[in-house]
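All protein chains but one are shown in place.
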């Protein structure tokens, strides 16, 4: 019944454009939405549907050292309000990526986060070194480290499930990035560690990553799931299990970002930026992830149904904030943690 | 294009009723579907909508030693293809349960699995002892140990997230059950440990439970999630986080049961029965959980939309099996693990 | 309290939409659910599935009317969120899965007891049926319906004849916050005068449906004006996952005298112990006490099994 009232949040006349800019360390973004790794291929495929240069950033499919065929098919299964995928990191390898894909993104004026993956810490380090060595004219603004991929040395257990392995990968990446920075005199590329929700203690893994030199966190990657084919009664995916994504996992993403932000506020984690991902399909969804602490948001699975989604979500987010009289995105990052600062309405006489 | 062919599975003429009976140790069930703990209150509430005696079992809301008010409200939030709940184990305590609720279930002819919860191992042990001491005329056929509840001694961390804590709880329960069996000369009540999916290594927790004396496993409890209220931008649930349930988490449940069964087949876990739970709303859903290794299935959230769901799912499951010419439920338990034994259709000329 | 603690159980029916028409800002639906129509009483509700969507849970709607002969239930839906939006868009021929009638109906006083029926917004939906039952047994009934603005009103012929209290209640007062129809102000502004008038005929029973702040205000006003000389029966709208008593999401703190004569507060299920509660039994100190929880209720410290300062839950 009562209308919304806002306390303590900087007000703007409703018509004023909202300041949606954000940053991840030295990487400044005019808008807070990105594509999600593996949900936009190399990025160029989306150009017919949105302005790549207007996105916060394009996050590439995870790049490996060598070309990779990926897995057999079927690679996907639809699930209630979500899907499973089991692609197996198909890609052309770093050489081809740098030669063919990155120039197209540069040409389009996109800011780029390159996601990297590897079978051991050395491969991660090598890839990071290649990216960090790119010239200042390169569109690469940050590296995202996909630690949710199998560790060859440890029975294929994913790095992200083990604090030691996660730390080793981040150590390798951050030292490669630092050496390149030292060599060139340019600031070091920000390094985002992308976390898996499939762990008992997310904060411990995040801490291992920041201890290893991650300057930011991306949360979350997919959660492990499985579907049985109704005809064969065998796993529907050729890869047996797959990653669950889409709105079905949004409550898990919101919870994970909440936990990480709470740990930062408690001093248990350093105060690094968090990029949110998981089930975002609208501006209202993005606002949930931002309210619990994300300073930018990736749009993954929603892109499959609506290839313009990463751009649309930013527009809708702007409208959500304008409607609430919020002048700057930064004012609502983490607001869910602040009793009394939130946007409240009285519920009783 | 080609019609389904079945290999290696015992055939039955389509019209013959399928043998749906199953057992959990000494506990024999005429039908493989149960209610899920917390989704059927004490059970009697469903009597107007289904025949309690025809269900495999009624699983009670987790019972504690003392009466408990539960949490403030809101206690639920709807999520895409799922929901969050944060009830806080509201209940009248074991005395009232034994005095008022259990006799009603006995009267209705129901088989009962009593779910128990506690703040420390002693409370679990005491509750198990009370139940194990009931006479042979009691409808209680098994105990389900809800280890996904907060451990008072360990900052409220749930037992299920820690192998040591899980084992301690199961030790207390199984020794109480064994003492009662020794005292009465009756067989010991089967003890199901109910697992949380929110762990890095599910098999390790399961193993801790069987080491502690669990004679069966229930998988899965809810997965921790969170929703932000669009108006207040604060957590929508009074309890801040809540458990995610419903079809959204079914891929996670299928994966967890697959992992447990694979571990049994690999000899890493003892060969104990697994009761499946998570997102089952139809017979086809139940069949997925059974194919990966569940010998019985609990129907939780689906009951909220359709209070007859636990009975309906059994009927639909029977039809699914009859359609495939399967004579006995037992023939398809775990079939997804058996290359060549599954029901296949040729996909190519 | 002398009332039984469990509600009569509902029945599940796949109800065909017989008609759907706009009524002010709302949609009036007629559903074919013959068994429920036979059993229903005023104050009960129906849990409706919203159809093929990612929304699993049923939506609870007060019964506006039930016709045992035609086998129909009537409801008035406000398109509040995504689920009620789908329900409000149903067309004749669509099928809505229903469980009904649910909850405990309005208690009916001794013949002749005067009554006030008060509705806020679509909360007026069950009032004409209730008023008819009361007047049929010789009670004088005054209606008060209010809303923020004229388009959110229900229960007056100024909006729609078929759902109006006019001609059923002996008198009807209409209020709007913005004065766009009827008297400017809230339903509780009109209540004292009505209470004083009716008190001459006996201790009135006051029935109210609407948002919790309005129910609180109805209770407070009634007590202020008539002291203990009246009863209030308030139909609450708690967020419900199941509607049939199995999920424990819809609770609110209610004080009741136990068999041992001691008054104790418990978190009771609004779907089975309610939705109609005695206004004196609701723990107003805990309901809506935390603004960030919106309509939520806290657990009073003295409630049975309340969390203790030392650990607890």
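Each chain gets a letter, A, B and C, in the order it is written, and its residues are counted from 1.
Just so we're on the same page, a residue touches a chain if its C-beta (ideal position, glycine included) is under 8 Å from a C-beta of that chain, and two chains touch if they have at least 3 such contacts.
All values derive from a computational prediction rather than experimental measurement.
Of the chains displayed, those contacted by the omitted chain across the entire assembly are A, B, C. For the chain left out of this panel, the touching residue among A:119, A:141, A:190 or A:276 is A:119. Within the whole complex, the absent chain has one touching residue among A:20, A:46, A:199 or A:332, and that is A:46. Of the options A:56, A:80 or A:141, the residue whose C-beta touches the omitted chain is A:80. Looking at A:139, A:246 or A:325, the residue that reaches the missing chain in the full complex is A:246. Contacts to the hidden chain, counted on chain A, fall at residues 38-41, 45-49, 61, 66-76, 78, 80-83, 85, 87-91, 93, 119, 150, 152, 229, 231-232, 234, 238, 246-247, 281, 301-308. Mapped onto chain B, contacts with the missing chain fall at residues 1-2, 80-81, 247, 339, 342, 344-349. In the full complex, chain C touches the hidden chain at residues 52-54, 86.
Keep this in mind: only the chains that are shown with their structure count from here on.
Comparing per-chain C-alpha centres with the mean over every protein C-alpha atom, the closest match is chain B. Rounded to a whole number, the gap between the C-alpha centres of chain B and chain C is 36 angstrom. Across the assembly, chain A contributes residues 80-81, 247, 339, 342, 344-345 that each touch 2 or more other chains.
Chain contacts: chain C has residues 54, 291-296 touching two or more partner chains.
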